[in-house]
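A protein chain is absent from this complex, but the other protein chains hold their places.
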Amino acid sequence: MQSILDEIAERARMTRQKGRVADYIPELAKIDPDHFGMCIATVDGECFSAGDADIPFSIQSVSKVFALALALGRVGDAIWHRVGREPSGLSFDSILLLEREDGVPRNPFINAGALVTTDTYLTASSPREALASLLRFVRTACDDEGIHINEKVAASEISTGHRNFALAHYLASCGNLHNEVNKVLGTYCHQCGIEMTCRQLALAGRFLIDAPDMPRLVSPDRRRRIASLMMTCGHYDGSGDFAFRVGLPGKSGVGGGILVIAPGRAAIAVWSPGLNRYGNSKLGTEAMEFFAKQTGWSVFG
Amino acid sequence: MQSILDEIAERARMTRQKGRVADYIPELAKIDPDHFGMCIATVDGECFSAGDADIPFSIQSVSKVFALALALGRVGDAIWHRVGREPSGLSFDSILLLEREDGVPRNPFINAGALVTTDTYLTASSPREALASLLRFVRTACDDEGIHINEKVAASEISTGHRNFALAHYLASCGNLHNEVNKVLGTYCHQCGIEMTCRQLALAGRFLIDAPDMPRLVSPDRRRRIASLMMTCGHYDGSGDFAFRVGLPGKSGVGGGILVIAPGRAAIAVWSPGLNRYGNSKLGTEAMEFFAKQTGWSVFG
Amino acid sequence: MQSILDEIAERARMTRQKGRVADYIPELAKIDPDHFGMCIATVDGECFSAGDADIPFSIQSVSKVFALALALGRVGDAIWHRVGREPSGLSFDSILLLEREDGVPRNPFINAGALVTTDTYLTASSPREALASLLRFVRTACDDEGIHINEKVAASEISTGHRNFALAHYLASCGNLHNEVNKVLGTYCHQCGIEMTCRQLALAGRFLIDAPDMPRLVSPDRRRRIASLMMTCGHYDGSGDFAFRVGLPGKSGVGGGILVIAPGRAAIAVWSPGLNRYGNSKLGTEAMEFFAKQTGWSVFG
Partner (left out) sequence: MQSILDEIAERARMTRQKGRVADYIPELAKIDPDHFGMCIATVDGECFSAGDADIPFSIQSVSKVFALALALGRVGDAIWHRVGREPSGLSFDSILLLEREDGVPRNPFINAGALVTTDTYLTASSPREALASLLRFVRTACDDEGIHINEKVAASEISTGHRNFALAHYLASCGNLHNEVNKVLGTYCHQCGIEMTCRQLALAGRFLIDAPDMPRLVSPDRRRRIASLMMTCGHYDGSGDFAFRVGLPGKSGVGGGILVIAPGRAAIAVWSPGLNRYGNSKLGTEAMEFFAKQTGWSVFG
């Protein structure tokens, strides 16, 4: 396992085409594109890592997995009246389908859907309390208290995130936001600003693995369903491609991180800031493709 | 296993809401909606079945799986220049995305994509030869020479399938059909008219399972990739829902059949003619959801 | 002329199906749907009126005509780099096309385009100054200082206008708003809150007629072009229908007002709060259809 990781890290170092770092969030645009880290947390309690596995990065949309788990814990399947479970076929911040489908986002892993998720776990609490709950969830999952929100990143997203503001106001105009728009957006941007290392993220992902000693934060049914959404919707309009090449459920973030679940085996986190045309980590995807090939861990056998 | 199947068949018999039989193909509209059959072909060479597992039905779009395997055998990955690998988020016969994406269908499991697949395996042969190749593939897969095309169904589709004609001419107008439009359509409608029983279909599906004694008709890489497409695109705009509820790759047909793969374990065929709003077998989907729950065979653990 | 107006007012009074008053702006929802007023200001300086022609109403999107004239005066044809001149084929608040066309609204008479217009005349001034300029334009046009903005309506739109906020943030995310989003929205909502009577509105519309003694607020070329946009885009996705039935350029507002130009002859204002399915005044449209038929004033001869 370690040798596979080492080879992956070495290949990443050698690759010239690292993709483009997200530049629409000024704070993220400053990140060095040469970072690469990877960590695997197995069901046996082992951790393998390579590269910058202990440098924190902005998990961005990877947070949607934890947020969904938290929201499901709050309202259960009622959330599915407000957000769908189908791939959108469009980019992460598309507003087009929202108009076509009367304000019900296609799934909780595109931005519009994630705003509904945030709105759900925010209900009946202040943003501060809601974010505290979310951090508690993540910290419990990885058994590490050292996880924080980067306020500068959150502030950067709030001041420049016009597309998310557009989505949130559109949802509100359709009656699909129950809290005040700015409150939801503030909470959402802070959620996206959570920073974690690959090691922390891999450990935090273990609650989605079906194995005896894993953290039990959601029911088995819910665990499977979250993983299914990661498979069909976890990489925006590149989800089909990720399933085709990697064969494992995963969720990417515009910060360059990807959390991948190998059912029954391990949780894997990979980080490389350069993105491909879908907005997913370019080297991260390639690393996972190589990894899945070497291990034979594709769920498709 | 047999008791699970028996319970499923009994539940199906008791269910009032069986969905609506497809009525846009006159020959299919005549089918008795009370049929229900299911068969499981395991890696151990066993076969379990229940209900009308030995009555042939029109496999319709389930044929797209065999057609894709055949086309990949002919031209390899070159096919991916002509058809995508992403869920479409729209119904099986939508022409809208085709215009938006300049004649490159989203994936090979919606009708537009399947027409490109047919065009691919048709190249350099007559429709008769091409269909003979396809039948040979299917017969080899299930080791059963008794599989035929229902000419009446094929003729019925040709005479009423205006939507498919529209899709094919649109593809041709974008330069994405290489054979004559009517030739492709004739071949496609015959492909859809293949009739199989649940038993035959389950056996034919074994080539997509990763196990030693299965028919080896495609390479392991290709096998995994076909299965990944079944997971993300196998049920049209209900693909996310099927993954969420069942957690196994599958491909449905408007005739009411579904072929499902349980990696490393079995191939499963289920048939019930009534459809849900996505055009997938209603009871078939419910049967698979129950089956996956009872067996714990979801790929998501 | 007066007898035509009287007959129209009488017919309006008798009509049962008056359409639905806009209810998404709470202040507008309070209006009595039985109001009906009409006024014709001819090139000879005469004014004919009927019904509630002297009761002020919220002109809403009719203001887009004055705003466009003002913005053209500020930046000239440069505005056409930021907004198109084609009918949108979609509803007044659609955000869909904006995504398809990278943030360039189809025309200045749908909400997205009007936000760009407001952004244009707002540049280099405070909202207060900008609105003062707009009011000055309107007051000059109708030679009446008694025209004001209803602050309650403006406030009502600001607090509930999520769709407009979504459009504005979307434009900002595409770089097509130069002023701060909230500043543009505040100005826009005040612009929509201008109140006028039919008499005032008809008089104010005279600057779009080609006749010697009319107020000369824009050049003849610009006058014709504004009128052409009213013809092709003045009634959202009901513009073709209005041209078909009435044959005169017009601009409607969700408050139930319509300003119509009969080139070389007159400016006409009609008001009835109930709307048809396109969001245009139902009785207002019917009144204009009858009027055009009786007078033979259709531009199509």
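To keep things simple, chains are lettered A, B and C as they appear, and every chain counts its residues starting from 1.
Here is the rule we go by: a contact is a pair of C-beta atoms (placed from the backbone, for glycine too) under 8 Å apart; a residue touches a chain by one contact, two chains touch by 3 or more.
All values reported here derive from a predicted model rather than from experimental measurement.
Chemist: Considering all chains of the complex, which shown ones does the missing chain contact?
Modeler: So, spelled out: the chain left out of view touches B, C.
Chemist: Among the options B:R74, B:R163, B:H178 or B:R222, which residue touches the chain absent from this view?
Modeler: Answer from the full complex: B:R163 touches the omitted chain.
Chemist: With respect to the chain omitted from the figure, which of C:I31, C:V75, C:L90 or C:C174 is a touching residue?
Modeler: Answering carefully, the residue with contact to the hidden chain is C:L90.
Chemist: For the chain left out of this view, which of C:I31, C:V75, C:A155 or C:V299 touches it?
Modeler: Once the missing chain is taken into account, the touching residue is C:V299.
Chemist: Would you write out the residues of chain B that touch the absent chain, in ascending order?
Modeler: On the chain B side, contact with the omitted chain comes from 94-96, 98-100, 162-163, 165-170, 172-173, 181.
Chemist: To test your reading of the contact rule: which positions on chain C touch the chain that is missing from view?
Modeler: Against the left-out chain, chain C lists 84-90, 97, 106-107, 209-211, 223-225, 227-229, 231-233, 237-241, 243-244, 247, 249, 261, 263-264, 298-301.
Convention: only the chains that are shown with their structure count from here on.
Chemist: Between chain B and chain C, what's the gap in Å when you average each chain's C-alpha atoms?
Modeler: 54
Chemist: State, to the nearest whole Å, the distance from the C-alpha centre of chain A to the C-alpha centre of chain C.
Modeler: 46
Chemist: Could you check chain B for residues that touch two or more other chains and list them?
Modeler: Correct list: empty.
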